[in-house]
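One protein chain is absent from this view; the other protein chains keep their places.
Should a chain be cited, it is by its letter among A and B, assigned in written order, with residues numbered from 1 in that chain.
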Amino acid sequence: MPRPPRLGLAVSAAVLLALTACSAPTANPGTGNGPLVVATAGEPDTLNPVLNYGVDGGSLIFDGLVARDERNQLVPALAEELPSVSPDGQTVTARLRPDVLFHDGTPLTAQDVVFTYRAVLDEKVDSTLRSDLDMLASVDAPDEATVVFTLRYAYAPFLQRLTLGIVPAGALAGQDINKAPFNRQPIGTGPYRVASWTPGDRLVLAANDRYWAGRPANNGVVVAFVPDDNVRAQRTRAGEFDAAELPPKLATGFDAQPGYRVHRAPTADYRGVMLPMGNPVTGDVAVRRALHAAVDRAAMVDGVLGGAGEPAYGPVPPSSEFADPAVAGTPTADPATATATLDAAGWRPGPDGIRVKDGTRAAFSLMYPAADSLRKELALAVTADAKKIGIAITPEGLTWDAITPRMKSDALIMGYGTPYDPDFVSYKLFHSDFAGQGFFNPGSYASQVTDRALRDGRAEADPARRRAAYATFQQQLATDVPWVFLTYLEHTYVLRDSVDGVVARVEPHEHDVANSIWWNIHTWTRRS
Amino acid sequence: MSAAVLARVRRLPRPRPGRVGATVAGTVLAAAVLACLFAPVLWPLDQSAVDLSQTRLAPSLLHPAGTDDLGRDVAHRSLYGLRVSLLVGVVAALVAAVIGGAVGALAGTLGGVVDRVLMRLVDTIAALPHLLLGIFIVAMLRPSLGAVVLSIGLTHWLSTARIVRSELLSLRHRPFIDAAVSGGAGRLRVLTRHLLPHVLPRLALAITLMIPHAVWHETALSFLGLGLPPHLASLGNMINDGRASLLTGAWWASLTPGLALIVVTLALATLTARWRDRLDPRVRAELQL
Partner (left out) sequence: MTERIRRRRLAGAGGVVRRRLLVAVPVLVATSAGMFALGAASPIDPAQQYAGAAAFTTSEENLAQIRANWGVDDPLPVQYARWVGNLLRGDLGWSTSRHEPVVDVLAARAGWTLLLVGAALAVVLVASLLLGTLAAYRRGGWFDRGLRASAYAVQSVPVFWLGLAAIAVFALSLGWLPAGGLTDITATGTDPADVARHLILPVGVLALSQVPWFVLFIRDSVADSLRDDHVLAARARGLPGRTVLFGHALRTGLLPFITLIGTHLPEIVGGAVLVETVFSLPGLGAVTVQAALGSDFPLLAATTLATTVVVLTANLATDLAYAAADPRVRLE
């Protein structure tokens, strides 16, 4: 490394001293005992679980009553054992593990759990989680080590909701949780405590020596926030990170780079085209079925995702035990079926090659969020495929606030998906109760069959019956095609060869500090 | 070394871009403008077309500048990118000229308090960072072609206002104006018949000088993701898209649009350099050249 010019250094130093109140010495980077460094694009807005940080576990800083293992199966965490559910499914009781300490040394009690869940339900708290805990009537602590949840209605996957991180009541009581300093400097029970968070730059985590499950295998973690894919790839190449998430195309170069390996984590993270019922063209089921047949999912996986993904035909990922193999289609385009469907429905080719039915041109707008280059590329790929069967799509790159008012009548490239339970997300995206409600079911899809299947799926406790309900749900979606599902992604990570202990599990759509490949980073070690 | 030095120093010419340079620049610019004008007829482009079987091909005879991540011909899109960028540049420069011309004419013909207030305003707005204001305007209007044009027009009218005003002020007391006024010509008539013809050349210069600035502004906004919708071919969008390709080895994806931008703005600058050097330094400083 060349030394910077002496004058420049002196000037910088002087200005720096004038500008920064505190200035600490630098740690020695990159060697054996140093912290593990991971890089991600997604910076959380807050580190408070009540305000939607790491609600599905893997949050590094917090623990829920339960956690998930590498197969996403529930295991007890702050609860001594998996909470018990009453026969009517409306009362859930959890016993707390004794001797758990928060990072500030205060012991965990049932009051902290009650405080956490009540805060989510509190109308004054701007928690975006509240609608997920709609079934929760009340939460109480009969004694210091017991928490009782009372539900409004039986909700089969309720235990899956108990991964929410527990916050200490003492640190937040009486404060405006929306703007509490705690959101930046949180206190949890997890394997790491927050040493510092420089928004836009990095989150520094230090090992929690008193972690109830044993001290982490490393001294700490630095999470670097680098929103720009290219900059993240450049800095990965410069050797700054032990693990970094990169878009598949940017990760490919690292296969050949000595000292690095590329890891592709399977996900439940899908992308698809939401086709609104309120549009005269996409409202016609024949058009939707034709598009479903016309898109070349294999070409998208290869060309857009660089091979890191698989075709998607529905919202339940193939890795889920609830996936119905009957809904799978052909990965490549099937223009013959598509054109036959359109012909049969009366969509005839017009003079310019675009089909027409009763004076309506088979043309519509397809919106995509302008900042998301993956969705832009998928929108263009769909546009190209649709053109081949005589449907004219106009792609429109917009900001989210420009997209939302138009979702009732214009198609949109959307993405979501969670591997934990088929009820999550899907209920709101496809149940008619949520038709036209913001980002839920924006296309106002309504089917009594789907509604009933979704309701059965959440109410039934018996796994076989749930599976049957979700099979019905998936088949009905494949018939009605309110979305054309395109691909499941694989999240692509570049890892340093010297890092041990990496275990990928099926990842959800939302992943940043929490729920990425480093969900178990407290067991990672680095050979020097 | 006294008289001799004096003589030598006085005789030194002010260097200007050579005749050859100007000819080359003019040819390049003319070719670019013609290509942009006739592109839709000769080589039409479907802006949303992709070909996932032809992605990231190196330059060849079929694709002289290679193909990008979605299998689109880089040369073809660079041409259309240049077209959009030049179009935005010209339209935005005209918008700026209209705003600036109006303010400058007001200040220059009315004079007095109006002039002082308007020029103070111009001075102060000139002190604001254009790009930040532009970003604010685009963000609030939502990124689109119109928002970009407005954002440039609203931030780039100041130099035009100054030129028009100072030109009008210098003309005010010329004999022929006095003659016209004493001959009973109305204010409007003096302005349109006698003043405007003298101001127009300067105004044209101001607009020409503005175009490269407007093009840079557009590419900067697009580069930041705040310009035209990202699937449209614009130079800023293409350079931004091409960043990823720099890392994966497909350097050609951003090279051609970058070179197109540099060459055309350089040609514009060279052509106007002769013109500009004849201006007096005060006006040059006002133009921030």
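As a working rule, contacts are C-beta pairs under 8 Å (C-beta built on N, C-alpha and C of every residue); 3 or more make two chains touch, one makes a residue touch a chain.
Since this is a predicted model, take the numbers as computed values, not measurements.
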Residue among A:149, A:254, A:270 or A:416 that touches the chain left out of view: A:416
Contact with the hidden chain (one of A:108, A:224 or A:521): A:224
Selected from A:258, A:325, A:359 or A:405 as touching the chain missing from the view: A:405
Among A:271, A:289, A:376 or A:428, residue touching the chain not depicted: A:428
Residues of subunit A in contact with the chain not shown: 1-2, 4, 8-9, 11-13, 15-17, 19-20, 22-30, 34-35, 37, 39, 45-46, 51-52, 123-124, 126, 128-132, 178-179, 183-184, 195-196, 198-202, 204, 222, 224, 226-228, 231, 234-235, 237-238, 240-241, 371, 399-402, 404-405, 416, 425, 428, 434, 437-440, 510
For subunit B, residues in touch with the removed chain: 1-2, 5-6, 9-10, 12-13, 15, 17, 120-121, 123-133, 135-142, 212, 216, 219-220, 223-226, 239, 243, 246-247, 254, 258, 261-262, 265-266, 269-270, 273, 281, 285, 288-289
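The criterion applied here is as follows: only the chains that are shown with their structure count from here on.
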Centre-of-Cα separation between subunit B and subunit A, whole angstrom: 44
Subunit B to subunit A touching residues, read off their complex: 48-53, 55, 69-71, 142-143, 225, 229-232, 241, 243-244, 246-249
Interfacial residue positions of subunit A with respect to subunit B in the complex: 229-230, 233-234, 237, 247, 249-250, 252-253, 296, 299-300, 302-304, 370-371, 373, 376-377, 379-381, 383-384, 387, 393-399, 401-402
